[in-house]
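Step one of this worksheet: look at the structure below.
Of the protein chains in this complex, all but one are displayed in their positions.
Let's look at chain A:
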Amino acid sequence: MCSNERKQGSFRYTGTTNAWQSPMGRKKDRVSSLSYAGKRTDHYEHTGHTILPFKAQSDGGNLEMRAVLWNPSVRHTPYVGQHRSREEEHMEDQIHVTAQRDDKPEQREAGQFTEDGELGSWFKVTVPCGRKYDKTQLMNSIHSLCSVPFTPVDFHCDKHRIQFFVPDFRIASALKDISYKIHNEYFQKIPIFVNPSVAPYSVQNRFTKEEMEQLKLAMRKRYDVSQHALCLKKLRFDPDLMKNNIHMILNHRSCMAATLQIIQENFPKLLSLNLSSNKLFQLDSLIDVVKKAPQLKILNLSKNMLRTVWELEKMKGLKLEQLWLEGNPLCSTFPDRSSYIRAVLECFPELSYLDGRKLLLPTVMNTQERKLMKPCKDIFMGSEVIKNQVHRFLREYYLMYDSEERQGLLNIYHDQACFSLTIPFNPNDPDLNSMYVYFKDENDMKNFKEFHIQRQLLKYTKQDIVECLRGFPQTLHAFSSFQVNICFQMETMLCFSVCGLFKEEGTPKECVRAFMRIFIALLGSSNMYIVNDQLFVRNPSSEEINSAFVIPSPTSYSNFKLVLSQEQQRMVQAFSTQSGMKLEWSQKCLEDNKWDYARAAEVFTMLQTKCKIPKEFFKQ
């Protein structure tokens, strides 16, 4: 059929009488439905194969053009003139027919004649470009530079080039003029190749008015007005369309073009489009959806044959909120789901559901550099009661820990508690060598060189634990630096962790350490007993030290200063011993009296005489 067409085209240039007869013959072919269907079938077979036939046709076109140009003898001059005259007639016919197409059936035949004319005046435009180029941006540049406005027909792009058709010489000439006048981000000039061509596939196979009407009726049945949803799943096997011999193969550009045209004209509020199970292997024909249904929010492309996620770039202008892609080969090309999600979000950054599953942290995913969840300082899963209990415990514990005598800690540990200390050890880091003060046992000192990664002490029973803790350097903990997590909680048990900074005292040079402590406590009615205690001590970074002392103190710590001086620590301990009050109330009394020990003692005695101090202020 193609070769026949070419011969006819060639024949047209040599015989005036025959040229006029050919269009009439075509009209008759159009009227015959059998012949028309057969023609369509042939073209389907062509598109099923490689692109080579189109190239061959294009080459043929070039040859014909050259043949005409190379025969400028006197004998042929009159024919050239006649050719131009026919072109003018075609233009007039086209304008006339477009204006009156829907009114008179007879004019439709004239329209078909125009289509025949169009077959001979098309140009193929090819823009070679690498995969890194942004195709959308490139097409925008071409549109803005081209002096004649145009609409690309049968637009196709893959990673290496852009290809489309334009219907007349003026546009083709204008596009040729801007070749090598566009450059990419690397300042390389981009050529634009323009060649005469046969009519693009979708023009050759344009739907008739009857077919469009049938398709519209079928699509109306599939449209949910309340949801603004159109289900074109397995459209090829729609019973109404099959009954009328309409083969809706959406991979074919003419079929998709007809579908999108009906969507644009009849379903302007479309929000959801289901194209699943249509054997789509590329999305070139769907490019127009960005212009014809820009309001689309939900797109289902599942169970098709899309091989690369790059196909989604062709619909980049849509602001999709939900997308289905599962059941396509492209899904198995990703090592894990997060890279799959990342690739899809590059095309549709506003997506919130992919394959029916909600995407977490959409705001985070929108940023180019994927950021991790922002840390929180403190988090308490438990109730307010637990929170207060933990705060009270930590205040009491670290006030005792920071005192000269740590003997009071005995009351806090369970009889069979265990404790371990871990510090990082790196022979290359001289600062860490100062950690030796934590290993006072002679055996540990002798084996100091054998420590490679870390040294660990595990103590069992509360006596051994407190003995070990009393051997550590004197400390002053910065309450404002504390971060508390309640990790786990049961009726009788609580696991919580504390991170923070403390100052070491009594060593040759005072220095700041960072620590992480994990406590597991038995919960009593009003107190907690420690059964597990794990301490990790390391050197902090300068950033940690700076930021720690900038953070404002939590309100629950407002009664305490950031760091008590050594003198103040001793005063609190002594006051607690003499008055019998708990450490925190002793400290409060001293603070209220501006650390005037004598005055605080006087006030305490007076209040005690008047029985104004509650029982719970005192130790048990």
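In this section, contacts are C-beta pairs under 8 Å (C-beta built on N, C-alpha and C of every residue); 3 or more make two chains touch, one makes a residue touch a chain; residues count from 1.
Heads up, the rule we're going with is that contacts and distances are computed from a predicted model.
Among the names given as "Aldehyde dehydrogenase", "acetyl-CoA C-acyltransferase", "Phosphatidylinositol N-acetylglucosaminyltransferase subunit C" or "NTF2-related export protein 2", UniProt records the absent chain under the name "NTF2-related export protein 2". When the full complex is taken into account, the listed residue touching the unshown chain is A:Asn532, out of A:Asn195, A:Asn244 or A:Asn532. The residue touching the chain not shown here, chosen from A:Ser144, A:Ser226, A:Ser332 or A:Thr492, is A:Thr492. Considering A:Pro196, A:Pro424 or A:Pro473, the position touching the chain not shown turns out to be A:Pro424 (whole complex).
Residues of chain A in contact with the chain left out of this view: 336-339, 341, 358-361, 365, 369-379, 381, 414, 416-418, 420, 422, 424, 453-454, 456, 458, 460, 483, 485, 487-488, 490, 492-493, 495, 497, 499, 514, 516, 518, 520-522, 531-532, 534, 536, 538, 541, 543-544, 547-548, 551.
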